[in-house]
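Here's the structure we're looking at; comments come further down.
Every protein chain but one is kept in place in this view of the complex.
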Amino acid sequence: MIEWLFDGLLAIGLLWLGWRTVVSAELFKAIVMFIVLGLFMALCWARLAAPDVALAEAAIGAGLIGALLLDAYRALVAERWQADDRNAKPLVAASLAILSSVLIGGLAWALLFSPEPVVDLNAQARARLADSGVGNPVTAVLLNFRGYDTLLEVGVLFLAWLGLWTVGEQESNSAATGAWVEDSDLLTALVRLLAPLGVLIGVYLLWAGANEPGGAFQAGTVLAAVGVLLRLSGRLRPELSPDLWVRFGVTVGLLVFSAIAVGVIPVGGNLLEYPGDWAGLLIVVIETSLMVSIALILTLLFIGSAGLRRGGS
Amino acid sequence: MSFTAAAAVVPVLLPLLVAPLMLLLGQRSRAALLIITVIGIGWALLILNGQVLELGPQRYAVGGWGAPLGIDLYADGLAMLMLWLTWGVGSLVSGYALVYFAHGEAKAERFWPIWLLLWMSLNALFLAADIFNLYVTLELLTLAAVPLAALTGETEALRASMRYLLFALLGSFCYMLGVALLYGGFGTLDIMQLGWLVTPGPLAWVALALITLGLLIKAAIFPFHVWLPPAHANAPTPVSALLSALVVKGALYLLVRIWFQVFPNAGTLVAGQLLGLLGAMAILYGSWQALRQVRLKLLVAYSTVAQLGYFLLVFPLANATGWGGAILQLLSHGFAKAALFLAAGNVLHALGHDRIAQLHGVGMQLPITVFTFALAGIGIMSMPPSGGFLAKWLLLRAALESGQWWWAIVLLCGGLLAATYVFRVLGYALLAPAEQQLPKVVKPALTLELIPLLLALISVAIGFVGMPYLTLLDIGSPFSGQQP
Amino acid sequence: MNQPLFFAWVGAALFGIGLYGLLVHGHLMRKIVALNVMGNGVFLVFIALARRDPLVTDPIPHAMVLTGLVISVSATAFALVLLKRLARQAQAQESSEHDS
Partner (left out) sequence: MFPDWLAWVLLSDLFPWLLITLGAVFFLAGTAGLVRFPDLFSRLHALTKADNLGLGLICLGLAWHNKSPSVALKLLLIWLLVLLASAVSCHLIARYALHSDSKVWKQRHD
């Protein structure tokens, strides 16, 4: 009973936040609602026994996307952008609402009559877990069973950085004219304390990921949080045009992962088929290099941010 | 196991490795890396092609686990044809781009890694046999295509790319929700296993509807075409060619994979006619819009909207003939459209504008380019002898044989409209200029004129390779064994 | 009714709400936020279905959602960068047109 109460409250919270995100009259409110929605999602993942996802969601979904959205919001306000924000007319909006409701109804109907799966992939994954080289089933799926997906996904991250480099600008908006908040003792103290602690937690998550919730993505995101903190407080000011070190950093994960993926072909037989006892070690090497690239790329996403500045202009 | 068996992974892994190297090693090694990529992929495709011809469809278990736990790659005749198309158009356009970007290092430095990843994602998409892996390749494709479309940095291009990105992401999420439903209901992600396991029911129908919707959005099929013309027309010339010739084909390819392999029994009369109707609307509306355009590149882009519509006729005309015609349409349109966009780009570069009504005298100044435009136009307006003609002739035959004469009318109208817009451009271009005054032009480099010509020649030549094409297509086809 | 189905329904509803937001708003940033709501809905359906067996959760949807999360943050970040650039450039263009 108490469980249903909790689930019910969680569901109502999710739906209400989702709804407010979509219908709030002001953009700023919508963004805040979305960030809170992210936190509720993390809670929901924890409730549904998905700690790996909860960790990633709290760091990425709520934290990083939230910061990115607020940053973009600030840039738009600073530019006084006359956005094309004509919303649909009431009649159109009503028909769209009906359309969406029909879609939700159809989905609910489909889910209600979902057949019982014949193939039990869960059991198969658990049965082969011992051969995967790691003890955390999610890590096993990500880096071994479905490692090919992850390899391509690292390509997506690399592309996000390339896209940023193509269309991004450095501290472009008018908000970037104010002075940096550098003289705050409290902020300095926070950075001094959090930066090493963040690095410690990141490395711990990487190391723990083999057998417990965690892994390269969670670790990379925590490191990126440190990077973003340094970036937003003006202590780290990377250039948009990357020097050789940055180029190396953003590609090292992809290079190491694909080199190992190909390198094991003569020994293991297939792409990404880690030979025997080497699986665990190779996965650690891959995850470490992935962590570096992920942390760097996620930090660089804030390259065009105005950062923490005094309220000028 | 030897590397010959690993031929299937080269088209994916080679560009994936070369892309970061391009970024690290810089300008000097660019041409060398490019040549390695082109030759490496071509060589791997030759081996793979041999295996497919000899042994039938090939499966490759990444990681050695095998589906459903692992991810399999799968190559049949259709996949081979798409891979060859990508290789052919990709290599030639790469050559064009080497010259095109020679005087703009800032753009070139960004173009090359992104384009290689785009190539990689196309190859990965054509080889994928796992519906979630396909989602990842679709996202790769989007996140590579959009920055390329925005490469010029002009406001119009940025606005078009933004719209493109939003549409593509909407399509992705629809597709991914369909994948979630299928996994929830049937417990596997492998296309072939799903084909055996999927049972009709609410879950399967809703999943198919979501996946189809997502892919139609990504393939810019009418009425979801609105993002395509501005995005394709405002991109740099080589990018326009790649986007129109290859990128939209990814989603269409996936559409037939899902419909004919995951839901082999879904091709009911109603669903097929409905998709065919969308195709017909795309043909008529796209051609009509192309006719009304003022700018050459937009005309070519609207022509893409129309030409993609022909492919959807494979759903009502689902038999060996229709299948052969529809796939051939993808191939010949790929080459012809790349040629058209490159030729249009040459005109734009030479004149500084691409307003159709002011093309007088271009035919005298840029004879090769205008000839290329005409040659590629033959396929677009489906006149013999060309791949485009053969494709539409097969579709026409399929329509008449199955008694669905209404598609034949659409085909004929589409061809007529296409002929009108192609001749409209040629008419202006070949017209003698007023007052005997030739327009001032910046002549493009010879390579920039020859490469589109080569592409146009290939699009015509495809009309003559009927038998080898049909042999390859038959391998692993849902209509395998039937006489087209 | 059981817990997985319940949360899968919530996920479906979030997807629909996000779709409504995407279509009804003209502002590009509202659209980006709405797309992310849709994404959360899809992820919730995945994770809910992984709970079919209440004793051992299925790790495969978890891995797929992690992949999806990273992809969606990449796409969102790129979309926002594009939006910022577009906003600045369009605004600059507009004001210069007003001046002349």
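Quick notes on this one:
Labels A, B and C are assigned to the chains in the order they are written; within every chain, residues are numbered from 1.
The working rule: a contact is a pair of C-beta atoms (placed from the backbone, for glycine too) under 8 Å apart; a residue touches a chain by one contact, two chains touch by 3 or more.
Remember, predicted model here, so these are calculated numbers, not experimental data.
In terms of the touch definition stated at the top, the absent chain reaches A within the entire complex. When the full complex is taken into account, the listed residue touching the unshown chain is A:Leu190, out of A:Leu190, A:Leu244, A:Val267 or A:Leu281. Across A:Val23, A:Ala46, A:Leu96 or A:Leu308, the residue that sits in touch with the chain not pictured is A:Leu308. For chain A, the residues touching the absent chain in the complete assembly are 181, 184, 186-187, 189-190, 193-194, 197, 308, 310-311.
Criterion: only the chains that are shown with their structure count from here on.
Two chain pairs, A-B and A-C, are compared here, and A-C has more C-beta pairs in contact (counted per touch definition above). Chain C has its Cα centroid 27 Å from the Cα centroid of chain B. Centre to centre, using the average C-alpha position, chain A and chain B are separated by 31 Å. Of all residues in chain B, those touching 2 or more other chains are 132, 136, 139, 143, 146-147, 150, 153, 158, 161, 177, 181, 184, listed in ascending order. Shown for chain A are the residues in touch with two or more other chains, namely 107, 111-112, 117, 121, 125, 145-146, 149, 153, 156, 159-160, 163, 167. Contact residues on chain B toward chain A in their complex (touch as defined above): 1, 3, 6, 9, 13, 16-17, 19-21, 23-24, 60-65, 68-71, 110, 113-114, 117, 120-121, 124, 132-133, 136-137, 139-140, 143-144, 146-147, 150-151, 153, 158, 161, 177, 181, 184-188, 193, 197, 199, 201-203, 205-207, 209.
Across the complex, chain C is touched by residues 132, 135-136, 139, 142-143, 146-147, 150, 153, 155, 158-159, 161-162, 165-166, 169-170, 173, 176-177, 180-181, 183-184 of chain B. The residues of chain C lying in touch with chain B in their complex are 8, 15, 19, 22, 28, 31-32, 35, 38-39, 41-42, 45-46, 49, 52, 60-61, 64, 67-68, 71, 74-75, 78-79, 82-83, 85-86, 89-90, 93.
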